[in-house]
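Some chains have been omitted; the remaining ones sit where they do in the full complex.
Every chain is named by a letter (A and B) in the order it is written, and numbering of its residues begins at 1.
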Amino acid sequence: MTSPSSQAVFVLGGARSGKSRFAESLVSDTGLDRHYVATGQAWDDEMRNRIAQHRADRGDILWTTHEEPLDLTARLAAIDGEGRAVLVDCLTLWVTNLMMAERNIAAEFSALTEFLPGAKSRLVLVSNEVGLGIVPENRMAREFRDHAGRLHQMIAAASAEVYFVAAGLPLKMKG
Amino acid sequence: MTSPSSQAVFVLGGARSGKSRFAESLVSDTGLDRHYVATGQAWDDEMRNRIAQHRADRGDILWTTHEEPLDLTARLAAIDGEGRAVLVDCLTLWVTNLMMAERNIAAEFSALTEFLPGAKSRLVLVSNEVGLGIVPENRMAREFRDHAGRLHQMIAAASAEVYFVAAGLPLKMKG
(Lines give C-alpha, C1' and ligand atoms only; values in the text may rest on other atoms or scores of the structure.)
Protein backbone atom coordinates (compact mmCIF):
# COMPACT_ATOMS: atom_id res chain seq x y z
CA MET A 1 0.00 0.00 0.00
CA THR A 2 1.41 3.34 -1.01
CA SER A 3 1.70 6.03 1.63
CA PRO A 4 -0.27 9.24 1.00
CA SER A 5 3.06 11.03 0.87
CA SER A 6 3.41 9.76 -2.67
CA GLN A 7 0.87 12.44 -3.71
CA ALA A 8 3.06 15.54 -3.55
CA VAL A 9 5.03 16.79 -6.54
CA PHE A 10 7.71 19.47 -6.24
CA VAL A 11 8.61 21.57 -9.30
CA LEU A 12 11.78 23.65 -9.04
CA GLY A 13 13.12 25.97 -11.72
CA GLY A 14 14.58 29.35 -12.56
CA ALA A 15 12.85 32.58 -13.52
CA ARG A 16 10.83 32.20 -16.74
CA SER A 17 11.87 28.56 -16.96
CA GLY A 18 8.37 27.33 -17.77
CA LYS A 19 8.04 25.75 -14.32
CA SER A 20 4.53 27.16 -13.69
CA ARG A 21 3.24 26.00 -17.05
CA PHE A 22 4.68 22.53 -16.47
CA ALA A 23 3.16 22.38 -12.97
CA GLU A 24 -0.21 23.51 -14.32
CA SER A 25 -0.10 20.75 -16.93
CA LEU A 26 0.56 18.20 -14.17
CA VAL A 27 -2.53 19.44 -12.31
CA SER A 28 -4.69 19.55 -15.44
CA ASP A 29 -3.65 16.03 -16.41
CA THR A 30 -5.07 14.66 -13.15
CA GLY A 31 -8.64 15.37 -14.30
CA LEU A 32 -9.41 16.41 -10.69
CA ASP A 33 -11.02 19.63 -9.42
CA ARG A 34 -8.32 22.28 -9.77
CA HIS A 35 -7.34 24.74 -7.10
CA TYR A 36 -4.69 27.41 -7.47
CA VAL A 37 -3.06 28.90 -4.39
CA ALA A 38 -1.20 32.11 -5.26
CA THR A 39 1.30 33.24 -2.62
CA GLY A 40 2.03 36.50 -4.47
CA GLN A 41 0.38 39.73 -3.42
CA ALA A 42 -0.15 42.38 -6.06
CA TRP A 43 2.28 44.92 -4.52
CA ASP A 44 3.01 46.94 -7.58
CA ASP A 45 2.19 47.13 -11.25
CA GLU A 46 5.00 44.85 -12.29
CA MET A 47 3.82 42.10 -9.92
CA ARG A 48 0.19 42.73 -10.89
CA ASN A 49 1.10 42.23 -14.55
CA ARG A 50 2.85 38.97 -13.80
CA ILE A 51 -0.13 37.65 -11.86
CA ALA A 52 -2.52 38.74 -14.62
CA GLN A 53 -0.31 37.04 -17.20
CA HIS A 54 -0.23 33.87 -15.07
CA ARG A 55 -4.03 33.94 -14.86
CA ALA A 56 -4.39 34.44 -18.60
CA ASP A 57 -1.95 31.59 -19.27
CA ARG A 58 -3.91 29.33 -16.99
CA GLY A 59 -7.45 30.03 -18.20
CA ASP A 60 -9.04 30.81 -14.85
CA ILE A 61 -12.49 29.51 -15.76
CA LEU A 62 -11.41 26.00 -14.87
CA TRP A 63 -9.65 26.84 -11.62
CA THR A 64 -10.67 27.98 -8.16
CA THR A 65 -8.17 30.65 -7.15
CA HIS A 66 -6.99 31.42 -3.61
CA GLU A 67 -4.62 34.23 -2.59
CA GLU A 68 -2.64 33.18 0.44
CA PRO A 69 0.54 35.13 1.14
CA LEU A 70 1.22 33.82 4.65
CA ASP A 71 -0.91 31.05 6.15
CA LEU A 72 -0.18 28.57 3.44
CA THR A 73 -0.41 25.36 5.46
CA ALA A 74 -3.70 26.35 7.09
CA ARG A 75 -5.12 27.23 3.68
CA LEU A 76 -4.01 23.91 2.18
CA ALA A 77 -5.64 22.11 5.12
CA ALA A 78 -8.87 24.08 4.62
CA ILE A 79 -9.21 23.17 0.95
CA ASP A 80 -7.79 19.66 1.27
CA GLY A 81 -9.95 16.82 0.01
CA GLU A 82 -10.23 13.73 -2.16
CA GLY A 83 -10.76 14.47 -5.82
CA ARG A 84 -8.88 17.76 -5.70
CA ALA A 85 -5.61 18.87 -7.24
CA VAL A 86 -3.92 21.92 -5.72
CA LEU A 87 -1.22 24.01 -7.32
CA VAL A 88 0.89 26.24 -5.04
CA ASP A 89 2.80 28.95 -6.94
CA CYS A 90 5.24 29.73 -5.53
CA LEU A 91 7.12 28.84 -2.36
CA THR A 92 9.85 31.48 -2.75
CA LEU A 93 7.26 34.28 -2.65
CA TRP A 94 5.85 32.67 0.48
CA VAL A 95 9.34 32.72 2.04
CA THR A 96 9.65 36.42 1.20
CA ASN A 97 6.26 37.11 2.76
CA LEU A 98 7.17 35.16 5.93
CA MET A 99 10.40 37.15 6.29
CA MET A 100 8.63 40.48 5.81
CA ALA A 101 5.99 39.51 8.38
CA GLU A 102 8.72 38.31 10.76
CA ARG A 103 7.12 34.89 11.16
CA ASN A 104 8.92 31.93 12.71
CA ILE A 105 10.43 30.55 9.54
CA ALA A 106 11.54 27.20 10.94
CA ALA A 107 8.10 26.50 12.43
CA GLU A 108 6.32 27.46 9.20
CA PHE A 109 8.61 25.24 7.12
CA SER A 110 8.12 22.27 9.46
CA ALA A 111 4.34 22.68 9.45
CA LEU A 112 4.17 22.64 5.65
CA THR A 113 6.56 19.70 5.36
CA GLU A 114 4.59 17.70 7.92
CA PHE A 115 1.31 18.44 6.16
CA LEU A 116 2.36 16.91 2.84
CA PRO A 117 2.33 13.17 3.66
CA GLY A 118 -1.22 13.20 5.03
CA ALA A 119 -2.80 15.44 2.38
CA LYS A 120 -5.77 14.00 0.49
CA SER A 121 -5.37 16.42 -2.42
CA ARG A 122 -2.93 15.93 -5.22
CA LEU A 123 -0.44 18.69 -4.38
CA VAL A 124 1.91 20.33 -6.86
CA LEU A 125 4.28 22.88 -5.32
CA VAL A 126 6.30 25.29 -7.44
CA SER A 127 9.42 27.15 -6.33
CA ASN A 128 12.27 29.23 -7.74
CA GLU A 129 15.82 27.96 -7.51
CA VAL A 130 17.74 31.09 -6.46
CA GLY A 131 21.04 29.68 -5.17
CA LEU A 132 23.07 29.28 -8.36
CA GLY A 133 24.34 32.82 -8.81
CA ILE A 134 27.00 34.90 -7.09
CA VAL A 135 26.59 35.36 -3.30
CA PRO A 136 24.30 38.41 -2.91
CA GLU A 137 25.89 41.49 -1.38
CA ASN A 138 23.16 42.27 1.13
CA ARG A 139 22.51 40.14 4.17
CA MET A 140 18.73 39.96 3.72
CA ALA A 141 19.13 38.46 0.26
CA ARG A 142 21.63 35.92 1.63
CA GLU A 143 19.22 34.98 4.41
CA PHE A 144 16.38 34.62 1.90
CA ARG A 145 18.56 32.41 -0.28
CA ASP A 146 19.48 30.24 2.70
CA HIS A 147 15.84 29.90 3.78
CA ALA A 148 14.74 29.00 0.26
CA GLY A 149 17.45 26.38 -0.08
CA ARG A 150 16.59 24.75 3.24
CA LEU A 151 12.88 24.70 2.38
CA HIS A 152 13.60 23.13 -1.01
CA GLN A 153 15.54 20.31 0.65
CA MET A 154 12.67 19.69 3.10
CA ILE A 155 9.94 19.75 0.44
CA ALA A 156 11.95 17.57 -1.94
CA ALA A 157 12.48 14.99 0.81
CA ALA A 158 8.73 14.93 1.58
CA SER A 159 7.62 14.76 -2.06
CA ALA A 160 7.08 11.70 -4.22
CA GLU A 161 8.32 13.38 -7.38
CA VAL A 162 10.71 16.26 -7.93
CA TYR A 163 11.35 18.01 -11.25
CA PHE A 164 13.93 20.60 -12.22
CA VAL A 165 12.67 22.72 -15.12
CA ALA A 166 14.92 24.65 -17.54
CA ALA A 167 13.92 26.15 -20.90
CA GLY A 168 10.48 24.63 -20.48
CA LEU A 169 11.89 21.10 -20.20
CA PRO A 170 11.38 19.05 -17.04
CA LEU A 171 14.21 16.94 -15.68
CA LYS A 172 13.11 14.33 -13.16
CA MET A 173 15.29 14.44 -10.05
CA LYS A 174 13.22 12.03 -7.93
CA GLY A 175 10.33 9.60 -8.34
CA MET B 1 10.65 11.12 -43.05
CA THR B 2 12.18 13.42 -40.47
CA SER B 3 11.13 17.06 -40.48
CA PRO B 4 13.93 19.60 -41.05
CA SER B 5 13.21 20.88 -37.55
CA SER B 6 15.25 17.98 -36.26
CA GLN B 7 18.41 19.88 -37.32
CA ALA B 8 18.58 22.49 -34.57
CA VAL B 9 20.49 21.92 -31.34
CA PHE B 10 20.18 24.24 -28.34
CA VAL B 11 22.99 24.41 -25.78
CA LEU B 12 22.21 26.16 -22.51
CA GLY B 13 24.65 26.69 -19.66
CA GLY B 14 26.07 29.07 -17.10
CA ALA B 15 29.03 31.42 -17.34
CA ARG B 16 32.28 29.53 -17.99
CA SER B 17 30.37 26.26 -18.04
CA GLY B 18 32.11 24.98 -21.17
CA LYS B 19 28.92 25.43 -23.21
CA SER B 20 30.71 27.13 -26.13
CA ARG B 21 33.39 24.47 -26.32
CA PHE B 22 30.77 21.72 -26.25
CA ALA B 23 28.73 23.48 -28.95
CA GLU B 24 31.84 23.91 -31.09
CA SER B 25 32.59 20.20 -30.78
CA LEU B 26 29.06 19.42 -31.98
CA VAL B 27 29.64 21.60 -35.05
CA SER B 28 33.10 20.18 -35.73
CA ASP B 29 31.82 16.62 -35.45
CA THR B 30 29.40 17.20 -38.33
CA GLY B 31 32.25 17.40 -40.82
CA LEU B 32 30.33 20.17 -42.58
CA ASP B 33 31.53 23.66 -43.56
CA ARG B 34 31.67 25.61 -40.30
CA HIS B 35 30.23 29.06 -39.77
CA TYR B 36 30.41 31.02 -36.54
CA VAL B 37 27.92 33.80 -35.87
CA ALA B 38 29.10 36.01 -32.99
CA THR B 39 26.40 38.20 -31.48
CA GLY B 40 28.88 39.97 -29.20
CA GLN B 41 30.26 43.39 -30.11
CA ALA B 42 33.66 44.31 -28.80
CA TRP B 43 32.46 47.17 -26.57
CA ASP B 44 35.34 47.28 -24.16
CA ASP B 45 38.62 45.60 -23.43
CA GLU B 46 37.10 42.94 -21.21
CA MET B 47 34.64 41.88 -23.92
CA ARG B 48 37.38 42.10 -26.56
CA ASN B 49 39.54 39.75 -24.50
CA ARG B 50 36.72 37.28 -24.16
CA ILE B 51 36.06 37.26 -27.90
CA ALA B 52 39.78 36.91 -28.66
CA GLN B 53 39.97 34.02 -26.20
CA HIS B 54 36.94 32.39 -27.82
CA ARG B 55 38.58 32.74 -31.24
CA ALA B 56 41.85 31.27 -30.00
CA ASP B 57 39.96 28.36 -28.40
CA ARG B 58 38.15 27.72 -31.64
CA GLY B 59 41.05 27.89 -34.09
CA ASP B 60 39.58 30.35 -36.54
CA ILE B 61 41.36 28.98 -39.60
CA LEU B 62 38.67 26.35 -40.01
CA TRP B 63 35.69 28.63 -39.49
CA THR B 64 34.02 31.45 -41.37
CA THR B 65 33.21 34.12 -38.79
CA HIS B 66 30.27 36.54 -38.89
CA GLU B 67 29.61 39.35 -36.41
CA GLU B 68 25.89 39.92 -36.15
CA PRO B 69 24.69 41.79 -33.05
CA LEU B 70 21.09 42.45 -34.17
CA ASP B 71 19.77 40.97 -37.41
CA LEU B 72 20.42 37.39 -36.44
CA THR B 73 17.58 35.71 -38.29
CA ALA B 74 18.32 37.57 -41.54
CA ARG B 75 21.98 36.63 -41.24
CA LEU B 76 21.17 32.98 -40.62
CA ALA B 77 18.90 33.02 -43.68
CA ALA B 78 21.67 34.61 -45.78
CA ILE B 79 24.26 31.95 -44.96
CA ASP B 80 21.82 29.05 -44.80
CA GLY B 81 22.55 26.08 -47.03
CA GLU B 82 23.02 22.34 -47.31
CA GLY B 83 26.40 21.09 -46.16
CA ARG B 84 26.84 23.87 -43.63
CA ALA B 85 26.96 23.87 -39.87
CA VAL B 86 26.31 27.18 -38.10
CA LEU B 87 27.18 28.02 -34.51
CA VAL B 88 25.39 30.99 -32.89
CA ASP B 89 27.13 32.23 -29.73
CA CYS B 90 25.25 33.49 -27.89
CA LEU B 91 21.55 34.27 -27.70
CA THR B 92 21.70 36.19 -24.41
CA LEU B 93 24.06 38.77 -25.94
CA TRP B 94 21.62 39.07 -28.84
CA VAL B 95 18.80 39.75 -26.34
CA THR B 96 20.92 42.46 -24.70
CA ASN B 97 21.62 44.04 -28.10
CA LEU B 98 17.92 43.97 -29.05
CA MET B 99 16.98 45.67 -25.78
CA MET B 100 19.63 48.38 -26.22
CA ALA B 101 18.48 49.01 -29.80
CA GLU B 102 14.84 49.06 -28.65
CA ARG B 103 13.82 46.42 -31.17
CA ASN B 104 10.48 44.60 -31.02
CA ILE B 105 11.59 41.70 -28.86
CA ALA B 106 8.53 39.51 -29.36
CA ALA B 107 8.71 39.86 -33.15
CA GLU B 108 12.44 39.09 -33.21
CA PHE B 109 11.99 36.00 -31.04
CA SER B 110 9.15 34.71 -33.20
CA ALA B 111 11.11 35.24 -36.40
CA LEU B 112 14.09 33.25 -35.11
CA THR B 113 11.91 30.47 -33.73
CA GLU B 114 10.00 30.18 -37.00
CA PHE B 115 13.23 30.08 -39.00
CA LEU B 116 14.62 27.00 -37.25
CA PRO B 117 12.38 24.22 -38.63
CA GLY B 118 13.00 25.13 -42.29
CA ALA B 119 16.75 25.77 -42.03
CA LYS B 120 18.98 23.71 -44.33
CA SER B 121 22.07 24.25 -42.17
CA ARG B 122 22.88 22.27 -39.10
CA LEU B 123 22.26 24.95 -36.44
CA VAL B 124 23.76 24.93 -32.96
CA LEU B 125 22.54 27.79 -30.76
CA VAL B 126 24.27 28.67 -27.49
CA SER B 127 22.77 30.66 -24.63
CA ASN B 128 23.42 31.58 -21.01
CA GLU B 129 21.02 30.42 -18.34
CA VAL B 130 20.66 33.54 -16.16
CA GLY B 131 17.51 32.82 -14.15
CA LEU B 132 18.83 30.73 -11.26
CA GLY B 133 20.11 33.45 -8.97
CA ILE B 134 18.45 36.00 -6.71
CA VAL B 135 15.94 38.38 -8.37
CA PRO B 136 18.04 41.30 -9.68
CA GLU B 137 17.45 44.66 -8.00
CA ASN B 138 17.16 46.75 -11.14
CA ARG B 139 14.19 46.52 -13.48
CA MET B 140 16.26 46.36 -16.68
CA ALA B 141 18.06 43.24 -15.44
CA ARG B 142 14.72 41.66 -14.47
CA GLU B 143 13.33 42.40 -17.93
CA PHE B 144 16.42 40.95 -19.56
CA ARG B 145 16.10 37.81 -17.44
CA ASP B 146 12.44 37.45 -18.37
CA HIS B 147 13.18 37.91 -22.08
CA ALA B 148 16.01 35.38 -21.97
CA GLY B 149 13.85 32.82 -20.17
CA ARG B 150 11.01 33.20 -22.66
CA LEU B 151 13.38 32.89 -25.62
CA HIS B 152 14.97 29.76 -24.14
CA GLN B 153 11.56 28.11 -23.87
CA MET B 154 10.75 28.99 -27.49
CA ILE B 155 14.11 27.81 -28.86
CA ALA B 156 14.04 24.61 -26.81
CA ALA B 157 10.55 23.80 -28.11
CA ALA B 158 11.71 24.34 -31.71
CA SER B 159 14.95 22.36 -31.36
CA ALA B 160 15.53 18.67 -31.86
CA GLU B 161 18.10 18.39 -29.08
CA VAL B 162 18.65 20.46 -25.95
CA TYR B 163 21.65 20.22 -23.63
CA PHE B 164 22.31 21.80 -20.26
CA VAL B 165 26.05 22.17 -19.67
CA ALA B 166 27.69 22.47 -16.23
CA ALA B 167 31.38 22.06 -15.40
CA GLY B 168 32.02 21.15 -19.03
CA LEU B 169 29.62 18.21 -18.89
CA PRO B 170 26.54 18.10 -21.13
CA LEU B 171 23.24 16.86 -19.75
CA LYS B 172 20.70 15.97 -22.41
CA MET B 173 17.32 17.57 -21.65
CA LYS B 174 15.64 16.69 -24.96
CA GLY B 175 16.26 14.54 -28.05
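As a working rule, a residue touches a chain if its C-beta (ideal position, glycine included) is under 8 Å from a C-beta of that chain, and two chains touch if they have at least 3 such contacts.
Treat the numbers as computed from the prediction; the structure is a model and nothing was measured.
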{"item": "Complete-assembly copy number [criterion: all chains share one sequence; 2 shown]", "value": "3"}
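In the analysis below, only the chains that are shown with their structure count from here on.
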{"item": "Between chain A and chain B, centroid-to-centroid distance (C-alpha), Å", "value": "31"}
{"item": "Chain B partner contacts - residues on chain A that touch it in the complex", "value": "14-18, 46, 129-134, 136, 141, 144-145, 166-169, 171"}
{"item": "Contact set on chain B toward chain A in their complex", "value": "10, 12, 14, 129, 131-135, 139, 142, 145-146, 148-150, 152-153, 155-157, 162, 164, 171, 173-174"}
